[in-house]
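Only a single protein chain was left out; the remaining protein chains are all shown in position.
Letters A and B name the chains as they come in the text, with residue numbers starting at 1 for each one.
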Amino acid sequence: MISDVLTWLNDPAHWRDRPYASFTGIPSEVLAHLKFSSIAVLIALAIAVPAGLAIGHTGRGTSVVSTVNAVRAIPTVGLLVLLALLISPHFYGRTDLGYVLPTEIVLVLIAIPPILANTYAGIDNVEPAVRDAARGMGMTGGQVLGKVELPNALPLMFSGLRSATLQVIATATIASYFPLDGLGRYIYDGYAQHDFPQMVSGGVLVALLAVIVDLVLATVQRFVVSPGVTRRFSKKTAASADAPTGALRTTGEVATG
Amino acid sequence: MIRFESVTKRYPDGTLAVDELSLEAPSGEITVFVGPSGCGKTTSLRMINRMIEPSSGRILLDDRDTASLKPSELRRGIGYVIQHAGLFPHRTVVDNVATVPYLLGENRKQARARAMELLERVGLDPAFAKRYPAQLSGGQQQRVGVARALAADPPVMLMDEPFSAVDPVVREQLQNEFLRLQAELHKTIVFVTHDIDEAIKLGDKVAVMRVGGHLAQLAPPAELLSRPADSFVAAFVGRDRGYRALGFAEAGELPLTDEHPVTVGATVREARERAHDEWALVVDGDRKPLGWLAVGRLPDAVLADPVSEELLNLGGTLARTGGSLRSVLDAALSSPSGRGVMVDDGGRLLGTITAGEVLDRIEHRASAEREKAVEQAVEDHLARSESPS
Partner (left out) sequence: MTAVITAAPASANSSPWHFWGYFMDNRGEDLHFLWLHFYLSVLPVVVGLLISLPLGYVARRYKWTYPPIVSVTGLLYTIPSIALFVIVPPIFGLSSLDPKQVPIALTIYSVALLTRVVADGLASVSEETQLAATAMGYGRLRRLVGVELPIAAPVIAAGLRVAMVSNVSLVAVAGTIGMDNLGRLFDKGRQLSTPDPYYPPIVLGIVLCVALALVLDGAIVLGNRVITPWRRAVAR
């Protein structure tokens, strides 16, 4: 089977679009998959990051975070099917949008919890002494948030972003349960046609895409987050300026007055 | 100058943190707020830069009501140093120090240059500038914290237990360097600590506060030690007040005995010849004392050996000229030979003095003080019976 999969993947015919055979090539599917995923992640970021920053900075509304987390209990497939059935009949002419819309809704819904929870946690984890010092030096609330809390929350925020992206890519695969483009197309078409090399190839491609995207995000994280926060530096400490001086010492008193 | 006018802080649940506090912290001096937990010292400090808002009363900074400015503007003109420094982990040391100048819109290059100067001033190697706070020790971080507070050259500085989180050796160094800095800069400083010894060491004036936010006594440290206002202050200042008060008495001119020291490297026989008694003082080529040698007991066999550092007893402390009576007495008490060593500003030997001789001097001074105290007590008593209280 493994050699069949490799054969399928290496077949140049599978890399071209052949609309007459209603086959979409690998590059197009990858692009479609990325398109769906990035739209959802961007929308989720636009919603969850400000919310997480606000909740973390003001300390109010933490119950929102826990309720949003409960969303994870909802089966994504079920929600996809439900929303698709509710929405698609309204889009008779443009059937694609009728499936794209519920898909994007579900994708945004599952991307929000990790981003929100991690943004909030990131801000919350900033040490109180740092926050106190920032305010005490004369930063306004907004400056404290933007110049101090946010940069220090970045590692956790990135972790949330990566987690969300992963979930979105995974669920976008399932969206091909409906007639939508994406790498899941190979999995579901392969299943329907009992073309198992195609099915497994779809899985391999999805896995590769997810890993590569995660690597890219990890690299971005490396460059964006300050090394002082991740502690990624050689632990050199210079000779301590605090070392005591010789054996016979003065009692260290300075004349007063 | 910082003035508190009947400042009160009452929390919504009813706790009274500060109760009608009125005091003046003079310009260019260090005023220390000290007291047990819950006495409102930190709360009072934080009301100066409006991190906490007073419930009533006002605080004036050089005759300007702090409430009249926007909090963030007010704070940019006040240096703020806290326990655990609160350095920004995501910025390098130099960028941390330059924080307030950046906030004030200063040119980046200039701000950085000044930050580097300040780092040197607080005793940090310039190599630290590009490092991140996580790479620094506690004492080093605290120095950066002080440099950061000084960056915009504010006239006022607020310090909340800045040296409490480091170990005693580092703490003493930081305190000494802080005093040295203040001697150069003359900032108006309000300093909070729970350690009465630190308060006495650092403060020009000390405000002792009682639980519930009352001011018990505001006085220079010497007065606190010699005339505590009530039993609370007396108890808080603690035991050995008398001994500690010696720290404020200048030694002045003292009758020193000439010591005939032995230079390191000379033979033991020479040392024995030179010594007054069983002990010989050993110095280096510059006449700086290294330690005592117990020549009386050494066996004859070693007479020809050279005097080396390993043989020395390093027990005694050194009293520097211009220091206090306390340091002189300590030198005499701690010396293995019973003779306290006094040195000049360069650390070179001046002479020795015994504990008895120091105590004579102390007694002589004390009798004059006692006379004054009796007169003062009579005055106070008369004043009290005259005023209707």
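Note that a residue touches a chain if its C-beta (ideal position, glycine included) is under 8 Å from a C-beta of that chain, and two chains touch if they have at least 3 such contacts.
Values in this document were obtained by computation on a predicted structure and should not be read as measured data.
For the chain that does not appear, the touching partners among the shown chains are A. Touch with the chain omitted from the figure is made, among A:81, A:101 or A:129, by A:81. Touching the missing chain, out of A:26, A:51, A:100 or A:187, is residue A:187.
Considering A:51, A:148 or A:206, the position touching the chain not shown turns out to be A:206 (whole complex). Within the full complex, the residue among A:68, A:107, A:133 or A:169 touching the omitted chain is A:169. Considering the complete assembly, chain A touches the hidden chain via residues 1-2, 5, 72-79, 81-82, 85-86, 89, 166, 169-170, 173-174, 177, 184, 187-188, 191-192, 196, 199-200, 202-204, 206-207, 210-211, 214.
In the analysis below, only the chains that are shown with their structure count from here on.
Our note on geometry: chain A versus chain B, Cα centroid distance of 53 Å, whole angstroms.
By the touch rule above, chain A contacts chain B in their complex via residues 127, 129-140, 143, 148, 151-152, 226-229, 231, 233, 235-238, 240-242, 244, 247-257. Those residues of chain B whose C-beta lies close enough to touch chain A in the complex are 49, 51, 71-78, 80, 82-92, 99-100, 103, 123-125, 127-128, 131-137, 139-140, 143, 145, 148, 158, 169-170, 172-173, 176, 179-180, 221-222, 247-248, 250, 289-291, 314, 316-320, 322-324, 326-327, 330-331, 343.
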